[in-house]
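All protein chains but one are shown in place.
Chains here go by letter, A, B and C, matching the order in which they are written, and residues are numbered from 1 within each.
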Amino acid sequence: MILAPEPDLGTPAVPGDPTLSVTVDGQPVHVAPGTSVLRAAGLAGVPIPRLCATDSLAAFGSCRLCLVEIDGVKGTPASCTTPCVDGMSVATRTPQVDALRRGVMELYLSDHPQDCPGCARGSCEVQRLAAEVGVAEVRYGLGGASHVDDAGDQTNPYFAYDPAACIVCSRCVRACGEVQGTFALTVAGRGFDSRITPGGTNFLSSECVSCGACVQACPTSALEEKAVIELGMPTRAVVTTCAYCGVGCSFRAEVQGEGADTQVVRMVPWKEGRANEGHSCVKGRFAFGYAAHPDRQRHPMVRDRIDEPWRRVSWDEAIARVAAGFRDIQARHGVGAIGGISSSRCTNEDVYVVQKMVRAAFGNNNIDTCARVCHSPTGYGLNQAFGTSAGTQDFESADHADVFLVIGANPTDAHPVFGSRLKRRVRAGAQLIVADPRRIDLVRSAHVEAAYHLPVRPGTNVAFVNALAHVVVTEGLIDRAFLAARCENVEPYLQFIAGPEHSPEATEQITGIPASDVRAAARLYAAGPASAIYYGLGVTEHSQGSTMVMGMANLAMLCGMLGRPGVGVNPLRGQNNVQGSCDMGSFPHELPGYRHVSIPEVRHLYEDLWGVTLQAEPGLRIPNMFDSAISGSFRGLFVQGEDIAQSDPNTQHVHAALEAMELVVVQDLFLNETARFAHVFLPGTTFLEKDGTFTNAERRLGRVRPVFPSVVGKDEWQVACEIATAMGYPMSYAHPREIMAEIAATTPTFAGVSLDRLDAQGSMQWPVRDDSSMGTPIMHVDEFVRGRGKLTETVYVPTTERTTRRFPLILTTGRILSQYNVGAQTRRTPNSTWHPADVLEIHASDAEVRGVHSGDVVELTSRVGSTTLRAVISERMPPGVVYTTFHHPVTGANVVTTDNSDWATNCPEYKVTAVQVTVATALEHTRGVEARAAAVVAP
Amino acid sequence: MTAGRTTVYVPGDAAAVSVGADDVAAALGRHPELDLVRTGSRGMLWLEPLVEVDSERGRIGLSAFAPDGTMLSAETLLSIGSAAATAPAVGEHAAYSLGVGRVEDHPFLARQTRVTCARLGIVDPTSEQDYAAHGGWVGLRRALTMAPAAVVEEVVSSGLRGRGGAGFPTGLKWRTVAGAEPGLRFVCANADEGDSGTFADRMLMEGDPFALLEGMAICAWAVGATEGFIYVRSEYPHAIAAMRKAIAAARAAGWLGTHVHGSALSFDVEVRVGAGAYICGEETSMLESLEGRRGEVRAKPPIPALSGLFGRPTVVNNVLTLATVPAILADGGERYAAHGTDRSRGTQAFQLGGNVRHGGLVELDFGITVRELVEDIGGGTRSGRPIRAVQVGGPLGAYLPAKLLDVPLTYEAMAEAGFMLGHGGVVVFDDTVDLGRMARFAMEFCAKESCGKCTPCRIGSQRGVETLDRILADRAHPGPAHAAGLSLLTDLCTTMERGSLCAMGGLTPMPVRSALTHFPEDFGLDSAATPGGRP
Amino acid sequence: MTGVAPVVRLSGDVARQFAHLPVEQAVEAVATHLSRFWEPRMLRDLVSRVQADEPGIDPLVGRTVRERLAADPGPTDRRA
Partner (left out) sequence: MTGTRDERVREIVTRYAAHRGPLLPALHAVQEDLGWIDRDDAAVIADVLNLSKADVHGVVTFYADFRDAAATRHTVSVCRGEACQAVGGQELYERSVSRFATIDDVTVTEVFCLGNCALGPSAQLDGRLHGRLSDDRVSALTQGWS
């Protein structure tokens, strides 16, 4: 059985009304102006053979199979490159056209293996089309020049290149350029010698980022997943949502087998997915192997003390142990002595149940989520300014932006599919301003160049955004009508920001950005006409993260850049379900839908439904839990899908807190760092086993469908229900759709959401206020959710983390393309081929004065700790700033990060740590790093 | 001309230099009484190096190339020259060598109508003043007094069609660009003259470069362009140097740059050098190359006039087309249209090459027949053997058999006969030619020079070579395989003609088919029933 | 790091954000923020440290605690 491919109309859809009438082989069809004859034919139900055309790429016109005859038109034009004209009459199957197609197919077959395995696998369109157009023999014979003996390339861990099967249609080359924007592929040579190559080297050594777009575009088996070569073609597909970053790409999980015997062959980006439109990155496309990794834990385990070995137990025993332990702690230390941490990796339904367990069964509000440590300032800041804790736009809005202001985000690494969209728009002419201490790829990479790179010194974002706003205000670039009609606190804010202390000239000493660049960037942003702000953790993970979010909101309001396509203030969410886990009431002060626990009517809604009395006071945030654990008032923790011992700052402090607790319950896929401190380990499920929804950074609820049943026997939401039940608060649902029904019934912004609707109608973007709507792609169109947008005086308060003679450098942290967060998933895949270890990037001058050379092992020391890793001298770094990733537990980047946090939300200040870097001469350091690196590289 | 001094002219044209013109110039340059001027070539290439000496009778020509194939010394040249200057040489025209007499009286030139090439071989191509003294800049001066739209209409009325081969009406193209999306626009001169048998673009750039610049400036004014590129093939180093010098001189004289001679026109030109790719003569491939990419052909639409260089509205015209424009603006479109016939208006610069006795540049009104051109003007073959075939229109043009040489050289007549005029290259072959080998060469050329984008051209040309190899191997003893090969070749030609993306793949079958049709015996077929057998 | 209690450090972070305001407004802002986001036992901890005049407490925090938070505010709607 061969899995049906997704429909392909040959050339991209053209926006506009179908005002043209065309007939194709007598079939009438109406299309928008600019639509190709090829697409019109497909729409008319008369598909035309072609090999070089696919609807994800601009028409190219090279394969010459889609030739047609058109009344009144000379010759046999290619239908892919011929636009429809009103009244056109097209014939796709005339004797002349049929003969030409046979002639062309015969040429293809004369340079194509006769026994190509691509055919046997059913992944090649050449032989299929040969049969379709009626080529029975190759009269040229097989003795002529050919490429069937060309050597293949197996260097990419996930896909192989077999040039013998290649028909040089350039779909891969074009996909790499047009879709992905990397331009790693080209045709080399010319004429008959034209061959596809990753720039004259092999794939692994090339610029290829392994996004899979080329594999996706290839009509033959020339570029094919190694899994398909090994396992054969998949037999069925399940459409689901990726569990990596906050872009939330839709994929078809293409599998073989049924039930527990299901084997995932490949993940194929789904063209209908609105977040990704058929594109993917190396993580979502290929790095799913962790789900079947031997490290995966499949059984509950318990132990009495953390220095004892684990003991495998039944689910019942484990759950009973958890319930009894928590109740015992509460009996001895009070209701508030336990709490839970929900995961942004889990579904909305999972998260909702966990927070319900905490609020209803634990009886307190000590529920927090890992969004605490990434985007909690977004929730606070955007809620303050606009009245809702979410980005304002859908991703598609970026296609309408004239100016991008990207602050503290590195989309090409951390949100690659959105990064590709952004680069595409920049190549089409949009201007780009990048504010980031590092020269990230967006600043300048093939065919993309930012108009301004503003290397803002870590920790000074607020001074920077205030300077932008100052320019806009003092140079008269503000949108007065917008401010008058839509905003409040306008005059006090204008007066505040016009103060000379906010001028670019005054802030230059603080931010390190030349005043002239700030002025120019501000003018560019204000000029628009559509200017959009995209930001990431470089904004939020600061002691003033929340202030910065409000500062960006101020800037957008000043220039009227809200409530229409191409504008807005948009967080790029780190994890797949950061948005959803926040929406679901995972913060200790908020019930689902961002409603404060102190609001009686909201509380009563849930009290009536759940049959409990809810606490009206906020609970503990994650760092508060740690502090309280150390002080003794917090003794039991349920933590799901977050490795707090690795990912939270000031590792020693976290470890001390965990060690201080009586009962730590960890639910995860793997025995992670936190599990070292756990007393009960509950195995979790991967997204491939989950059923429910994720909500991405554009508030889009995407369906997560189980590809195979839970390998641990239970779903996360079931486990939470059973713990609650065992604690004396019965909780049960038959299916996640019942959980979503409860969410919809209690949360106005989700009123129209149901799994049935998502299944039937596709993804939707909250707010979805009723069953007739698919939601709200762009928010705050006519008015803000809070009524008037609020301008806030954003005072720049420097972080207390200062460089000194002892710690003269600033450490900032981030992600790399091939790895994801603490690496729990990606390190268990061949993605480590690209990034086997974390390295410290350092500017050449900082390296020189310390005697550091690229490749040296260095000691990185802050006020709270030190670690060792290899240094790389990098032109991306500004002097005075060093950078590392935190994908590998061995690096322990958080050993050096501090307790500093955002004043409003306690989001850790990961992005600013004063450090010193010294060459680690001690042999054991070097040996240690090498041993760890070797351990990581080993599969 | 200074009293007591004599001016001598020696072409600096690449063809003349290829047969020793630089040596001649160096020798003459050592005579202090002589003022040496390097010009372009008159186009009587078989006479090169053709030295001209100023006299009271005008410029007297002397070929430094002796009939025995040796080169004459400077002294010999000067003695013949002075004799020729004082008393007309006897039989000089009949001799067709050595003493040529008054150059413009030479019958090869006298019967020509020089419009586009009027200054060739006469002016100093490095001298902007010389250009001005010979009627240069008159067209541009007049154009700048006219509304751009009126300039376009003047060109429309001239009936000028693209001389690069496709013959698209130039004025209509300009009109399209003038009406396209506002903003940045370009004028591109296609000087990637890769067709074997053609060299007029090269001669014009080397001999009268300002004419091209003037034509481009007029075009820029007409269509609202501000930047121009001349894409010259790297095989033409002399032309590249000549154009670069001319651009600098024209800038210095205010004919290029901002506010050309105080007008509203701001326009500048840059020479871009190709890198050894025939396909870059195809206009969309040339645009790709100018953008710094592989010279892969673009599908049309969109047409370059609307979306050309860097996606902007762009005029792409051949060198001769643009170099004709100054004359049209100077003298009026009507006057130009008075030349020629039917829809082939004006003059065409034919290029006579290959095995021809009097090879060179022949500018004539459209309408002369191939036979008149190669026999009357060209003097038959250089080898003295009978003409067997004439290839008209470059490597993608048809091979005409001797019997079919009475076709008039116009766009219409050639098309009607199943041939094409192309860029006006006419290559003569004598009876030793093997049209089977030439057909194979056509395929081989395509296989090597195809951009590789479309399948019929990329794979088809290679299969064409292989199929022809089998046919030719069997031609002495044709059997069923031979017949099958010919049938396959015919199918392949159809696939390439109708299926290819651009004219390269689409026209490569033309020389093949014409050879097969008119010279079947060269493919092992019976010649009795066919018209083009060996004479 | 220092031996400063977490609630002292965290309250200081909040106070510094509002230090530019006239003092009555600053007190209001700090009080609102703390009561909206802080868990009661943290607030109680802070109150007791202020009442004990522990060193390192931001003066604005001290004033806010004394004027607004020392008495238990009880369950109020803090949706703000």
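The working rule: contacts are C-beta pairs under 8 Å (C-beta built on N, C-alpha and C of every residue); 3 or more make two chains touch, one makes a residue touch a chain.
The structure displayed is predicted, hence computed values, not measured ones.
Shown chains touched by the hidden chain across the complete assembly: A, B.
Screening B:427, B:443 or B:489 against the full complex identifies B:427 as the residue touching the chain left out.
When the whole complex is considered, the residue among A:93, A:312 or A:447 that touches the unshown chain is A:447. The missing chain, though absent from the display, is touched by one residue of B:11, B:194 or B:524; that residue is B:194. In the full complex, chain B touches the omitted chain through residues 14-15, 17-19, 45-46, 48, 69, 193-199, 202, 227, 234-237, 270, 272-278, 289-296, 309-310, 351-356, 359-360, 382-383, 391, 395, 425, 427-430, 433, 437-438, 441, 445, 448-449, 451.
One chain is missing from the display, and on chain A it is touched by residues 182-190, 197-200, 206-207, 444-449.
Note that in this section only the chains that are shown with their structure count from here on.
Rounded to whole angstrom units, the spacing between the C-alpha centres of chain A and chain B is 58. Each chain gets one centre point, the mean of its Cα atoms, and the points for chain B and chain C are 88 Å apart.
Note: centroid distance chain A to chain C, computed from Cα atoms, is 37 Å. Those residues of chain A that touch chain C in the complex are listed here as 336, 365-366, 543-544, 547, 588-589, 595-596, 598-600, 616-621, 623-624, 627-628, 633, 793, 795, 797, 863-864, 898-899, 901, 903-906.
Against chain B, in their complex, chain A makes its touches with residues 59-64, 67, 75-76, 78, 80-83, 96, 99-100, 103-104, 107-108, 110-111, 139-140, 143-145, 167-168, 170, 186-187, 189-194. Of all residues in chain C, only 1, 6-7, 9-10, 13-14, 16-17, 19-20, 33, 36-42, 75-80 touch chain A in the complex they form.
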